[in-house]
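Note that one protein chain of the assembly has been removed; the remaining protein chains are unaltered in position.
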Amino acid sequence: MSIDVKFFASLREKTGKDSTRIEAASVNTVADVWQYCVSEAMPSNTLTAVNMEYVPVDHAVKDGDEVAFFPPVTGG
Amino acid sequence: MSIDVKFFASLREKTGKDSTRIEAASVNTVADVWQYCVSEAMPSNTLTAVNMEYVPVDHAVKDGDEVAFFPPVTGG
Amino acid sequence: MTIALYDRPFDPWAVLKQYQQTSIVAGKYGATAVFVGTMRDFNEGDNVRAMTLEHYPGMTEKYLQNLTCEAASKWDILDSLIVHRVGDIKPDEAIVLVVVWSSHRAHAYEANRYLMEQLKSSAPFWKKETLQDNTQRWVEKNTTGDL
Partner (left out) sequence: MTIALYDRPFDPWAVLKQYQQTSIVAGKYGATAVFVGTMRDFNEGDNVRAMTLEHYPGMTEKYLQNLTCEAASKWDILDSLIVHRVGDIKPDEAIVLVVVWSSHRAHAYEANRYLMEQLKSSAPFWKKETLQDNTQRWVEKNTTGDL
């Protein structure tokens, strides 16, 4: 299946990835998407979203999803 | 002794008094000032101030004080 | 810490902006909490045409000044501004403006709320409303700040 993956802020810089599309059969959850894209372990404070809604890392992903990884937010 | 007395808002209208100076020997407390000036009893929700600070009705008054009577406030 | 009584209409945003530009040190405050109370054209089920705000000259200023000092001692605030209308007021005109500048939002929010609640419950102002049929009535009691 095809998944759009995005990294923001310090995670974008650390992983050296911005936005990428992956085509993978072996990917079931948000955590799998990270593992597929990045060799290092996901930092424990990473926030994860699917289709622009916050989800836990064990959230299932499906074809066409947009999966995002980012550090704690600091707006306002 | 000489005391300046002020009435505000609905109390000013009810008593028909605005600001008045009394010269009285028999006046010891804020409550006495009311009694000296007004024939009716003081409404129970009346607020009282001496020299522009809130005080209870049994507060002692002295020569030269400014004593004020007013209803619950409704600013803001 | 500034308080002011205005006997004519004022634009709260213009007053606030002006004060901020002239009195607040740029770059030092992170949080500005503002409350504006505006005259509505209805109250307790009746249409209201106009209002007169009576106050106790001298005590009003003293009360508000003491209040701002008290807030400054309770919270970590850089400055505060209270502006209150007196005299004749029309619907949609601002009655009160309270502003608190702080480095921290919790202090700005809480000090602002405190100033408004104290002002509403204790500052010597009294509202007299003129209804649609030109009858007048004193507003008896302010609402509490509870939900």
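Here the chain labels run A, B and C in written order, and each chain numbers its own residues starting at 1.
Keep this in mind: contacts are C-beta pairs under 8 Å (C-beta built on N, C-alpha and C of every residue); 3 or more make two chains touch, one makes a residue touch a chain.
No experiment lies behind these values; they were computed from the predicted model shown.
All shown chains touched by the missing chain in the whole complex, by label: A, C.
Where subunit C meets the missing chain, the touching residues are 11, 13-14, 16-17, 26-42, 75, 91-92, 103-110, 112-113, 116, 143, 145-147.
For subunit A, the residues in touch with the chain missing from this view are 6, 8-10, 47, 49, 52-54, 68, 70-76.
Everything below uses one rule, namely that only the chains that are shown with their structure count from here on.
Of all the chains, the one whose CA centre sits at the greatest distance from that of subunit C is A. Subunit C has its Cα centroid 26 Å from the Cα centroid of subunit B.
Computed centre separation for the pair subunit A/subunit B is 72 angstrom, with centres defined by C-alpha atoms. Rounded to whole angstrom, the centroid-to-centroid distance between subunit A and subunit C, based on C-alpha atoms, equals 48 Å.
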